[in-house]
Structures are given as structure tokens and as C-alpha cells.
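Worksheet: the structure to be examined is printed underneath.
For this depiction, one protein chain was excluded, whereas all remaining protein chains were kept in their positions.
Chains: A, B and C, in written order; residue numbering restarts at 1 for each.
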Amino acid sequence: MNALVPPLLNGTAQGALLLLAALGLSLTFGQMGVINMAHGEFLMIGAFTAYLVQQVIDSSDLSIPVALPVAFVVAGLLGLLLEVSIIRWMYRRPLDTLLVTIGVSLILQQAALQTFPAQGVPVKQPGWLDGQLTILGYSWPLRQSFTIVLAAACVAILSAWLKYTSFGRRIRATVQNRDLAETAGISTRTVDRLTFFVGSGLAGVAGVAASLIGGTNSQMGAQYIIPAFLVVAAGGIGQLKGTVIAAWAVGVALSCFAYWTTGSLAQVLALILVIVFLQVRPQGLFTVRTRSLA
Amino acid sequence: MSTFSRRLRTLVATGTIVTVALALAGCGARAGDGTPGAESAAPSCVDTSGDTIKLGFLNSLTGGMAISEKTVSNVLHMAADEINAGGGILGKKIKYIQEDGATDWPTFAEKAEKLLTQDCVAAIFGGWTSSSRKAVKPVVEKHNGLFFYPVQYEGLESSPNIYYTGATTNQQIIPAMDFLASKGVKRLFLAGSDYVFPRTANAIIKLYAAKLGIQIVGEEYVPLDKDDWTTQVAKIVAAKPDFIFNTINGSSNVGFIKAYYDAGLTAATTPIISVSIAEEEAPAMGHEITGQYASWNYFESLKTDTNPKFIKSWKAYPNSSGVTSDPMEAAYISLYLYKALVEAAGSFDVDAVNAAAKKNTITFAAPEGTVTLDGENHHISKPGHIGRINANNQFDIVWSSDKFIAPDPFLKGYDWFPANVRDQLVKAAG
Amino acid sequence: MTKLKPRLSLIGIGVFAVLLLVVAPLVLTDHWLSNLGKYCCWAIAAVGIGLAWGRGGMLVMGQGVFFALGAYSMAMHLTLETAGAGVPGFMVLYDPLAPLPAFWEPFRSAAFTLLAIVLLPVIVAGLLGYALFKRRVKGAYFAILSQALAVALATLISSTIRETGGDTGLSDFKYFFGFVLEDPANRVMVYLIAAALLVVCLLVVWQLYRSRFGELLVATRDAEERVRFLGYDPATVKLVAFVLAALMASIGGAMFVPIVGIITPAEIGAAASILMIAGVAFGGRASLFGPALGAMAVGWGQSSLGSAWPEGWTYIVGLLFIVVILFLPKGLSSLLPRFTAARRSPGEQPAAGTAAPELEAVQS
Partner (left out) sequence: MTDASLVVTDLRVEFSGFVAVGGVSFDAHLGEVRFLIGPNGAGKTTCIDAITGLSRATGSARLGGRELLGRPVHKIVRFGVGRTFQTASVFDELSVLQNLDIAAGRHRPAASLLRTRRGVDASIEQALEETGLAGELATPAGILSHGQKQWLEIAMLLVQDARVLLLDEPVAGMSQDERTATGGLLQRVAAKRIVLVVEHDMDFMRRFATRVTVLHQGKVLSDGTVAEVQADPKVQEVYLGTAGAATTAAMSVVPEAAGTPQRKED
């Protein structure tokens, strides 16, 4: 068995989960400039939704596919609520959105801790994800390929939605020039709300995927938020393909470091790698050149 | 220029205030001025005149560790209620003050000091992580207070002001190794969270494994707050162990268990023995873990005279989590052990309690059996049990130690533990 | 007005100094005095955050890194002082024969330790700041990068148990530069040092804020490009503020260790770094007293409200972030002039909070 195979495959899966967590951010942060530190808690809500769906639909074969859209809607609606109540007042103050949403994330964590059993809740894996694929002599967990497929599907749907639907075009127009879009008759308020709904909903989907990988508890969101932001930043703001590549690279780097060094050191090295990368290329992998004062 | 000179004056004035204040304060003891310690502690402010006695409970009710510590807090409340219903300690009803450690170790230190000096409690119960214990230790030593710590830990510590009612390594880790040896395990993999307990436990495991002829085929650690174990499990698969020794703590265990089954490992081929998965954690794994093992001193399924009553009270308790587990039971013991100590001493005074611990044989009919306090090292004797998880997430006991294991935090009774290390550790522990 | 205000502030610092250095030790119990000492340490770091973030526009979400440099320098020295000639106990288990790690050795010296507390943050922040500001990393990027650094450092320390004590941190210090830490008189002295350092830090920023540099810093915060077109290099301006903030965080961390008696990675990671920001935002990021008083208020809230109502306190901190940032972006300290202004000329509202400069940051 080639020593490169396990870290590459596992890293790709790890990157896919990171991508799912970052995808929503690349919308809300990349397209709208909102720094939502409660994104990790939306992910947590997606995971808890998966648990609740399993309480209703007993068969885990069925409950996870059902949980995906439900988690999308639940987390999305919560994001919408956040947008309508707080974020809308702060579009000119992006750094302040960061601080406000830290408050939101603290409250959501504590609320989850008090609502659900403190130890966390179990989310059962569908039977059709048990088993392994044998790739170059390495038996690769089937569940990992599920994460990758899910991430790929989300990216495909999102980019198609942005590209081909009129709503997607309106989002892009608003991002490029809010004032011009407004004068062109686009309701930027509706666009903001919808973008936030979709971005938060994607966190919910990521939460379902995460619930199949680790524990579902009040603290789970915290481990994704910083890496997800780094991935968006490293990919380049508002650049879907950049986010995809960055997530994959970070995932593979994490897995390779973990494979060759230790689990803790891998986390440190991966963080430092991204920080150094952003120092060398502050604008990320891909960038839109602009003529602006900034 | 006037501004400048005025500023200068201000600076000089401030400087003077500081210097005078420091000079006034700087009359404290210096190193070598004689032994610091209990003598310098202010006299205890514990009020024993009324018909109540104040005790402090110190657990994380918020933050990450609330996941585990809330239950300990609840069971302490239950024990206090029970003791009060039975007449209290020395005829005084317990009045407990619950403090939140907030998963923040300096907060543990602060709250311990508050409980001792502001609330004047007679003893403090709680803590979970080693960090919380290490934060509280200097505080209780300084104020000559008492701290009862209810969780299994890495040993190599003792303090006149701390009583340990959880297992030390020779009551949990070593029995687990004996069990593995009895199963004929030859290749062992060590998987743990990256903090002091797994690191220390694994250091001891490696020493003992060499003696038992068990080969350690790998050792992996993941940070406490990370759940993804897939890459490490790939390494475990490649290492082909007979058994996995799991010292992972918290929700990271869920990630480990999921990755383990996803990789095609099973209890039939590569079983796991855990020291942090108990009745409470087992159902939260999101995967059947039937057939896996755990090493504890107490299981809900344990057949003793006292266990049914404990289980019954807990299940009826308002904030119950439904199942009983080892850390809960150790917390339950801690309050009763304190009661027994105080009653043996006939006083709430710390020195009297410590003296009583040395002079008398303090026992308590605990749910795990009758435990005996070692008055010298402040740990208690415990039975070692290995349980195998059944379909109801309860443990079938498959192995037990011959007798109650006397606590040996510095592993003095084990010749494979290097004497020079022990000497240094004893010295460092003071 | 412009002349009067700094003088008023100076009187304020004087009153504050008397309260902290004279009144507090006389009035407070030992327990609350040591709590106040802890808040002072956070306040010292907060004064620096006020300088970097409030005046300089750099949202430093990773001050835990510099807090750690000071705290661990101090803790290593105190650990060695307690251990005497030997190797600290926690190191022995993993390798009984190995010598003290090389980077510990110099911390036996008190002079080196004090020097390290000052120089380490200056060097690290200097290099880091130079690299980031020259590349014009700012705004949200800067905030997230700095937080990522704090996370990385906390993880690194957690995983190097033999070298740093790991997750459990360093604790159980017996001596403080020859003084017995258990002696109440010495604890008062340690408190007074921390309080005096806080006063000194306030004096430093007081002078900075009224100096030309203070004006230049605000100018850089509000229109970095414009400053560049005046012939200044904004990177240098920001670097000075950033390095000073780092130095203050380091000093706060160094004093935290003898007062609290333990330092662990949890005190320097993401959550701790964010809590430092909370106090500054609450008190008023750009004001002189706001950051320090805000940090002390948050510390006090944690001690008192956290006892009375633990779950509630978490909600309060969360709500604090939301309400303050949403309605009082300049913090509580902005209420004071608002009241006085309202009394003087009703109807005339002072300019609302400005935080526009960050906008450009996302784009660059």
C-alpha cells in the first residue's frame, strides 16, 4: 500500500467537510462582507437537527437524507432571523459584525448546552454508509466518500444557482456594486436576506455531515469556525473555486501532517501554513483586481 | 514648557505613591526566612456554632467541561440531600454553596479561594480536569482547606489538603493492563487525547507493557477539542494491533468510535478498552459499541449491597441523567467520606480531620463496595473491574481484581516503575 | 476644550491611581484584592487593545499570544525558582534523565526573565506586524489571522507537555523573585506592582493619545491610504501601536502568573482572547479609561455574577457583545459625553459611531 494513499484520501474527505463549513461563509463573508462567528453554531444546529430528525424517522438509512434539507432550512431560517434582527444594521461595519456574532455564538452554545443532554446526542450513520472502498490496497471508509460527494453536490448547486438563476445574478450584481444594483431596481434587502439564508443553510448541511464524523454537542461548532474562515480567506474573497482548492489543500495538509507527525502538531502546522500563505498572498489564491483606494 | 514640568511632577508623584506602597508591602517573608505554609495561613473562618455547616461544590456549569461536570454537581446535591435527610454531619445540616468553575482554571482557583475565605466553607468538592485540580491545589494548601476530587486521574500527586476519591493509575490503568495480559494481547495501540492524563497513563502503560511482554505498536494523540480521528485510525489499521487502549476524553471519543467502525474495525477483530467511556457516554457515541471494554471501579451493573439504593435514588432525583457511572459514584463517595472523616474526628477542623484520617481506619459502604481511606496518601482503596458493553449500553463485568486495590499514587509497589523517576516525582510533589 | 480634556484625564488617572494603590488595599479583603489584581492584569492587556484596536483600527483577536509570552516567561522563572536546582517535576515522568530543555535554562535568571517579558513580545510583534502590515493585511483578515495564531499557540503548548506543562499548564509557584508567595504581605506587594503597572500603562497611552502620534494613529485608522499620500508609511505607524499593545499584553500576562498562581493554554486561546476584546468593546475601545474599566468590569462580572447565576452570566456576556456593538459602538464611555452634551445643548447629537474604515479591509 502506498503511504501517500491514506493521507491523500482522508485529507480530501477532511477538506470536503472543511469546504462544507466554509461554503456558507464564502457567501456571507465573501459576497456580503459579514463576518459571522456564529457560523459554527449554525453548523451545530444542523447536527442537532439531524438528531431530532432521527427521533422522528427511526431508520437512519432514511433519516439522514431527510435531515439534509431540513437542516438546511432550519439553520437557514435561524440565519435569516439573525440577519433581520441584527446584521442588517451593520453592513457598513464588517468588523463589528464579527463581535456581535461572537455574542450570538456564546448564547447559542449555552442554549444548546441547556436544551440537549450535556454529554451530547448520538446521530446514527445510515447503514448504506457502512463499509469501505478498496483503493490502491487501502480500504477507505465509505462515509468519507459521502462527505466528498455531499460537498461536491453543494458546490455544484451553489455555483449553478449563482450563475444561472436570476436570483444568483442579482446577488452577484449586488456584491459588485450595491448602489448601482439598487438603482437598477434590485431589492438589495431581499438579496441580503436570501444570501444569508442560503449561507447559513449550508452550515446546517455541513452540520449533518459533521454529526456523522464527530460528536454532536454544544461545543462542536467552535472547532470549525477558525479553519473555515482561513479557508475562505486563503481561497480569495468571493471566489468559489478558490475556496474549493483552499479547503482541499488544507484538508490534505492536515491529514498528511497528522499522518507523518502528530495530531496536535498537524493542527499547528496547518494553521501556520495558512497564516504564512496569507502573509505572502494576502488577497488569497484568486482575486479580482480592482481599482480602488484600498 | 509648563505642561512638561507638570507632567514630570505627576510622574514623580505617581512614582512616589508606588514606591511608598511597595515599601509598606515589601516587608513580607523572603525565601529562606523560615518555612512558609500552613502556619502563615489565616485562622479558619469556618463557623461551626449553628446547626448548619457550609460546604462548597465547585464544578464547571458552563463552557466545554460542563458536558461532564454538571452530572457530578447534581450527584453532589443528591448526596447532600441524603445526608441532610439522615440528620446531617455531626448533627449539622449541610448548606452547600454551588460555584461555577466555568471550564476556566484560574476561575477554579478564584472560586476555591472565595469558598474558603469569603463563604468560609468547611470543605470543597468538585473539579474534573487535572488542570482544575492543579489550580485549586495551591489555594487549599495556602488556606489550609480541604478539597475532595472525584475523578480518576494520572496519580503521582498527593497533598495534605486534597482527598482523591477517583482511581489513581494503579486502580484503573494497571488492572486494565492485567486484563489485557490475561487475554493474551501481544500488540497494543495507544490512542489518547493530547493532555496530561493520557500522556501520563501511556507512559506508565509502556513501562508495564514491557514487563508484561506486550508490544506497543503505535501511539496517537489528538487535541481534546478535535473530533476527527480518521487519519489516526488509518494508522491504527496499518499497525494491526490486537487491542486498542483508549485514553481519549470527551466528545473526541465519538469521532474516534465513528472512524474506528468506518475503517472496518470491530470488537471481534480489534477491541477497544477505554478508561473514559462510562454508562453516560456510551449511548452518545452514535454507534453500537457492543463488545467493547472499559476499565472502571464502579459500573451500574455492579452487584453490591449498596448499589441498588444508589441507582434508585439517582433515577428518582430531579436532575438525573438516568444512568449511574464511575465519576458520579466517586463524587457520591466524596461527600460521605467527608462525613465519616468529620465524625471520626468529632470536628470540622482541617487538622483534626487529617489527624483522624491517619489515626482511624475510615471506611464507607460505597456503591462499589466498602472502600477504605489511606490516611497517608488520601486516596481510597477500590476494586478494579473490566466491563464489556452490552446492547443496552450497560456493562457486563468480565474481569475483576482479586481484592480491593490499595491506592498507590506513586506506584511504590511496582518494581517496573523506575525508582529514580519516582524519587524525583515524590520530591517535586513536596 | 482640547487643552482641558487631557488635563482632566490626567486628574482621572491620578484618582484612579489613588483608588487602586491606596484605597483598595485598605478596604478590600485579601480575596477581593487578589481578584482586583487579576482584573488589573486583564486591564493592562486591555489598555493595549484599546490602543491597537480603538485608536489604530487593528482588531487584535490574538492578544493571548503576547499574554502567553509574558505569562510563560514569568511562569517558567517561578517554576524554576520553586524547583530549585532540579528539573520541574512534571518533566521527570516522560524522561527522567533528560536535562532541562535548553529554552528553559536562561529563565533561571531573574534579569533575563524580566528582559524576556519586555523583549519577546516586542520582537515577535515587531516581526509579525512588519510582515502583516507591509503586506497590507488588515481588517477582518488581520483579526482572523491573529486569532488563528492564538489558537495555534494554545494547541502547540497543549501538545508539548514535557516542555511546557501542556494543557495543565504551570502552577504551584512558591516564590516570586525571592519573596514567599504565600505571605499575605507579599501578595499585597504583587498586587501593587500590577496596579502600578496598569497606572503606568494608562499614563503611557494618555501621553500617546495627546501626542502627534496619537493623531496620526487615528488618521491611519480612518484613512490609511490618505496617510500614505502624506508621506508616512502607515505600516510603521500601526507597527508601533501593535508592538506597544503586545508589550502591554505581555506585562499583563507576566503579572497574572504570581497573582492567579496558574497559567494554562486555556488562558491564551481563542476564548480568552475574545473575552479580552469584550471588556474593551464594553468600556469603549477608543477612550482612555474605557478599555481598562471595561476589562475590570467584565472580570468583576465573572467573579460576582458568575457565582450568583452561572448560566446567566454566559448569556449576559453574549448579550453584552450584541447590545454594546449594536447600540453603543463606542462603548459605555461614549454615554458620558453624550449626557453632558445633552445637558449643555439639548438636541445636538454627537457624531454617531464610525467604523467605516474597516470596509476597505475586506476588499484589499
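The rule we apply is simple: a residue touches a chain if its C-beta (ideal position, glycine included) is under 8 Å from a C-beta of that chain, and two chains touch if they have at least 3 such contacts.
Owing to the predicted nature of the structure, the values given are computational and were not obtained by experimental measurement.
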item	value
Full-complex contact with the absent chain, from C:38, C:210 or C:285	C:210
Absent-chain contact - pick from A:85, A:176 or A:190	A:176
In subunit C, positions touching the absent partner	1-2, 6, 207-208, 210-213, 215-216, 218-219, 222-223, 225-233, 351, 354, 359-360, 363
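Assume only the chains that are shown with their structure count from here on.
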item	value
Far-end chain from subunit A, centres as C-alpha averages	B
Inter-chain centre distance, subunit A versus subunit B - centres from mean C-alpha coordinates, in Å	37
Subunit B-subunit C separation of Cα centroids, rounded to whole Å	32
Junction residues of subunit C, two or more chains touched	155, 158-159, 311, 314
Where subunit B touches two or more other chains at once, by residue number	62, 194, 221, 223
For the subunit B and subunit A complex, residues of the former touching the latter	62, 64, 66-68, 70-71, 194, 220-223, 225-228, 230-232, 234-235, 237-238, 250-255, 258-259, 261-264, 280-281, 283-287, 321
Of all residues in subunit A, those that touch subunit B in their complex	1, 6-7, 10-11, 13-14, 17, 110, 113, 117-125, 129-132, 138-139, 141-144, 210-220, 222-223, 254-255, 258-259, 262-264, 266-267
Footprint of subunit C on subunit B - complex, ascending	7, 10-11, 13-14, 17-18, 21-22, 25-31, 33, 36-37, 40-42, 61-63, 99-100, 102-107, 109-111, 113-114, 117-118, 129-131, 134-135, 137-139, 142, 156, 194-196, 199-200, 203, 221, 223-224, 418, 420-421, 424-425, 427-429
